[in-house]
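One structure is given below, represented as structure tokens, and several questions about it will come after.
Removed: one protein chain of the complex. Kept in place: all other protein chains.
Coming up: chain A.
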Amino acid sequence: MRNLLLTLSVLMVISGCAREDGAPARPACPQGQLCLHRGNGAEPVSLDPHRSSGTWENRIISDMIQGMFDYSAAGETIPGMAESWTTSADGLTWTFRLRDAQWSDGQSVTAEDFVYAFQRILKPEIASQYSYLLYLIQNGREVNEGTAPPESLGARALDARTLELRLINPAPYLPELMTHYTFYPVPSHKVRELGDAWVQPGNYVGNGAYTLAEWRLGDHVRLVKNPRFWDAENVCFDQVYFYPTNDATAAERRVFRGELDMNADIQSNRIQYLLADPETRPFVHTHTYLGTAYLAFNQGPQVRTPALRDRRVRQALAMAVDRDFIANRLLRGGQVPAFSFVPPGMSNYVENGPKAFYADWSLERRQREARRLLAEAGYGPDNPLRLEIKHRNTPDPSLMMPAVQADWAEIGVQVQLVRNEVQIAYQSYRLRDFDVADAAWVADFDDPKSFLDLQLSTTGQQNYGDYANPAYDALLLAADREPNEGRRAQLLAQAEQIMLDDAPIVPLYFYVNKNLVSPRMTGFVDNLVDQHRTRWMCLRNRGQ
């Protein structure tokens, strides 16, 4: 009994202490400094821009390294290291003038740092997952495949502050592309000296607003302000902590308790609830995002259900899905029903882009037409089409696939759902061991090409359904060669229309980005690309 009383009193004292000082439980911030605590979704796989692949790594790396172009608080592409740039008449040669800037160890940022970085990321032994974004640069693919020496890459330093890039085709979207961390410079002097160890705390050198102070696995990554950053005087927070918050609901509690200032995700089905409460409503930030959830039909050489090669069958299936129900009744996080692959608001594209031809029809009309198309293809009550949907076991697909199953049952298609662990699902997609796959794509850069290239016949494995239409390929190729932006956008739109009519995929809904942000914060602006550099943020009534 004595033990019990003792234990209970200890616990009461502990909770009493925590209560009395009232401050949220988070690491102490040095006197006179401002610290930001960001819930970052997951543990960074690597802080080397050449070995990273996730948005959560991007948030940390982009606070430490600045590329030729950067994102404003509102998510617009703005010059970063670039002071000015020119493009040749054929659109193939770009020349950048660098601003006068320093790495955090005092060395100057040079054009050579960019050249070195581009050559390094393309080295086969670096095994970068995103190196293909640099295939746009002359010999990029060859260097990456090891068939050409790194020096043959179409990137060279004309002098310490002038970089020249030679491209394989005109790319008006190059500035958008160069906001991606694969195009960031690395401190060549450090990487040459330390090799892969340059990313360790104590070694890390960047040219951005912050620099790496500490990385505790599974706990946090701590950055401190870089006094040598060219715009350091306008950076508000002195330190920023990034926490891996895999569980969005747990992170939500921590934000409301003041342990975190913000979290990069909100669980979809919590949003309505949080918006209804006047106390939590100011925390919720949602905005359309450059991402599309879709279903892919396996229709290529490794087809399992040959019916899916029939365009009428694919069209019937595509039109019968009730996107409105999925987005507005099931997910309820602000997702938008999708009738195109390229999300609305994408840069370098036509106004009111193409849509599937049935987009404005009522659900009843779509179901009627779907039954008719299936009957035409030889399927009906006596000979029902049987399919399997393979999907990932993550919350959103698990929630909506039964709805798709029911939608297809309405038009007489018998569907079996196969729910797989994420890695297993992707392996099946890669091996084409599926009829219908649940997939999603988030733009790597703000240009329709980031989406439309997926359905090229030459894309390979990532074109899950092996869609191949020579007309589509030809239009995308023509767009690549077109230096005029307006004409290029038209070509891309024509290609997308052809693809939507062929229905190799079923666009389901457009993503929303969901951030939980304390109303004490300023400088957080919702935007299409969901990029929020710490340097734009501050606290309301700072100093109090």
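Throughout what follows, a residue touches a chain if its C-beta (ideal position, glycine included) is under 8 Å from a C-beta of that chain, and two chains touch if they have at least 3 such contacts; residues count from 1.
In this section, contacts and distances are computed from a predicted model.
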Consult the UniProt record of the chain that does not appear here and report its protein name from "Non-ribosomal peptide synthetase", "CoA carboxyltransferase N-terminal domain-containing protein", "Oligopeptide ABC transporter permease OppB" or "DNA polymerase-3 subunit epsilon".
"Oligopeptide ABC transporter permease OppB"
Please pick, from A:325, A:361 or A:426, the residue that touches the omitted chain in the full complex.
A:426
If the hidden chain were put back, which of A:33, A:246 or A:416 would touch it?
A:246
By the document's definition of touch, the residue of A:90, A:219 or A:277 touching the omitted chain is A:219
Checked against the full complex, the residue among A:33, A:152, A:200 or A:383 that touches the missing chain is A:200
For review purposes, identify every residue of chain A that touches the missing chain, sorted by number.
1-4, 6-7, 11, 14-20, 22, 24-27, 43-48, 51, 53, 124-132, 144-146, 196, 199-200, 215-219, 243-247, 250-251, 253-254, 257, 259, 421-424, 426-427, 430, 439-441, 460-462
